[in-house]
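What follows is part of the complex, with its chains left where they were.
Read from first to last, the chains carry the letters A and B; within each, the first residue is number 1.
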Amino acid sequence: MSQAIRFRPQVELAGQVKVDVQQVRHPHYGRYLEEFAPGQVFVHPRGFTFFRAQMEAFARTYLQCNPLYLNEQFARANGFAGLPASPQMVFNVVLSLGVQNDSEKAMANLGYYDAQYLRPVYASDTIRSLTKVIDRKERGAGQPGIVTIRTLGVNQCDQVVLQYERKIMVAGQGNRPPTTPLPPSENGLMPAFPWVEDGEVWLPEFPARGVAGLTGPRSYFEDFSVGDIIVHANGRTVTDEHLPLTYAVGNTHPLHFDQVFSSGLSGKMSGKPIVYGGLVFAWLEGLASRDVSENSVWELGFTEGYHTQPTIAGDTVAALSRVLAAEDAPGDLGAAFGSVTFQLVGVKNISAASALAKHGEDLFIKENDKKAIGKEKIDEKIFEIERRLLIRKRG
Amino acid sequence: MSQAIRFRPQVELAGQVKVDVQQVRHPHYGRYLEEFAPGQVFVHPRGFTFFRAQMEAFARTYLQCNPLYLNEQFARANGFAGLPASPQMVFNVVLSLGVQNDSEKAMANLGYYDAQYLRPVYASDTIRSLTKVIDRKERGAGQPGIVTIRTLGVNQCDQVVLQYERKIMVAGQGNRPPTTPLPPSENGLMPAFPWVEDGEVWLPEFPARGVAGLTGPRSYFEDFSVGDIIVHANGRTVTDEHLPLTYAVGNTHPLHFDQVFSSGLSGKMSGKPIVYGGLVFAWLEGLASRDVSENSVWELGFTEGYHTQPTIAGDTVAALSRVLAAEDAPGDLGAAFGSVTFQLVGVKNISAASALAKHGEDLFIKENDKKAIGKEKIDEKIFEIERRLLIRKRG
């Protein structure tokens, strides 16, 4: 149904409205340290409809090799209702939708914890994002504090598709005006926040046998033994593409696309726009995918994820994986599938093979643990995380 | 239905066909000044099917924050038949389809006037573009002239979705060969050109209440008073992405993607490819969207639009808005909606806040009016326009 409306013709007005530079406002988004209150829930704006187009573009841009995200026939033959969104895209979108409330004023992302993918996201699903403030740690006047938040991605049926915890470093407000307030909630109550400890994962009914011929022969469950180190051969040079890719997933932090903003910063973040960390994580997973996840049917989740150095356009990123655990999947699923936990490490401007030759076992020691054991941090190391996948058995 | 045809095998031929460099042609497109005849109508080639993919990509690339263009559920809840194309995409496509006839030989785009969006464009709509030559002003031998044209975007049901007027600066033919002629019209008559003065706008039946929680709390109709200046916090660095983005909307002018062409020019346009102005306009609207249009349900149109300085890759653009008018929408629509006219100003390589601090009210004076009042033009100012939006009341 539509309506036909006649509006007054638009006429030139600017010269008739006197300019008063005092009648000005400067809307700012994100939250300063004082603006985070433990217990508070943010309902993030916009939402995000997953269209097949960006689902495919995401998988390809970040070098995904698992046909589950590239080949619709393959996805259906594996029991999915259609091509699922890659978990990395789900994570990036859910996090990015929250930036406007959570971290647009943050100075750094300190870590990702306890992420769990709980349901597939398909084309035409619309995902909203919610955040609960868990903790605010102040570290003295003039010092940025640390805020712990939990975020949920929820689909149009109000089902949680992803949950994770995150720590961010946030500066105090100082003498700056407050940021844009939240819209009032519908009924004056704090919105529901359906975080689930140890939730069930809703998976398709996978067929007993996989599809032959479309995946690598050396990345079945049986190919992974605890302690294996897998050096992923190819790297990826990140280009200025990262500026548009940041807002493609909904991330509004100017650090990633506003050179004037970046130039005005001091310290490690100053200079060229920094690549949004979620994109770096996605590239590293993609680089690893040919060797570790082509026969994976589900990304269970990840924890202890740290961006240890920033990445900028022109940097080449490369990845290594190390097997931390491998066990049968629970119950009946265990006959054909196992879960494998990998330590994923990213490096920049050095090949993965050279990084291993140069740094050896130090590559796999958490950067934050190094000081305590008298080791130096590795400048070429950009990322570390533990991730767990559900992988088909060769059988 | 298909047919099976056997062709002769293709065999190598180049060595057998003598090269005669005199048997050459150089097809050129666009029109020289003399080739524009007032009254003439160009039916532009190709047409453009709007696919959801590019509709979403456009909204995201240009930093659109209104969920109307990002969240299908939200669009439907607002009465739309699906996700509409963003008005900026409609404008960019309709203009770009016409470049091959209108402006591929133009030296500059002088201004946009009286643009009206008359109907939504949805996924799978195919838009054609038509232009009528209104006026040709010659300014003496060897001088470029000024051509005034009107352009329509028409959908597959022959309904006008957008109309606007544009002035361009065009050089004479000189001793160059003529450009590629138009195809003959079907019946030898000038094609119809259904421009409508003050037309009705075909809008969805909007629900009385908006969708809660997905849009900003400070961009309802009541939030805008005449004279308000709104400084949009974030800028966007434009990268080389603009080269492919130009033809993504169908624009064929080499100034925007051919470095050899650009290097051969003299004057302000020489050097790196210039960003097609329609893209700059789209970025500026996107940068403003979080503060002014998240609760807008229709872009009514714009006028007095001028690109006052060129933008190239590497430049960071930022935006300011000023409220020029705010009034109830006509008839019943006025209960829940009002129209707001904004002056939108773009700057480059300076933050919007710094630009306001540095230039004050001069930012909002039309660049072309400055000479007459003894003011200097502002090098950092790249764009100015008046735009009118239909915005929901908070109620």
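For this structure, a couple of remarks:
Criterion: a residue touches a chain if its C-beta (ideal position, glycine included) is under 8 Å from a C-beta of that chain, and two chains touch if they have at least 3 such contacts.
Everything numeric here is computed off the predicted structure, so don't read it as measured data.
Identical protein chains form the entire complex, numbering 3 copies in the structure file, with 2 of these shown.
Heads up, the rule we're going with is that only the chains that are shown with their structure count from here on.
If you lay the C-alpha trace of chain A over that of chain B, the rotation comes to 120 degrees, to the nearest 5.
Rounded to whole angstrom, the centroid-to-centroid distance between chain A and chain B, based on C-alpha atoms, equals 34 Å. On the chain A side of its complex with chain B, the touching residues are 1-21, 23-29, 43, 45-49, 51-54, 57, 124, 126, 128, 156, 180-186, 240-241, 243-244, 247-248, 250, 252, 254, 257-261, 264, 273. On the side of chain B, the complex with chain A involves touching residues 51-54, 56-57, 60-61, 63, 65, 67, 70-74, 79, 83, 114, 116, 198-205, 212-218, 225-237, 239-241, 290-291, 294, 300-304, 314, 316, 318, 322-325, 329-331, 333, 339, 341, 343, 349-351, 353, 356, 360-361, 364-366, 369, 384, 386, 388.
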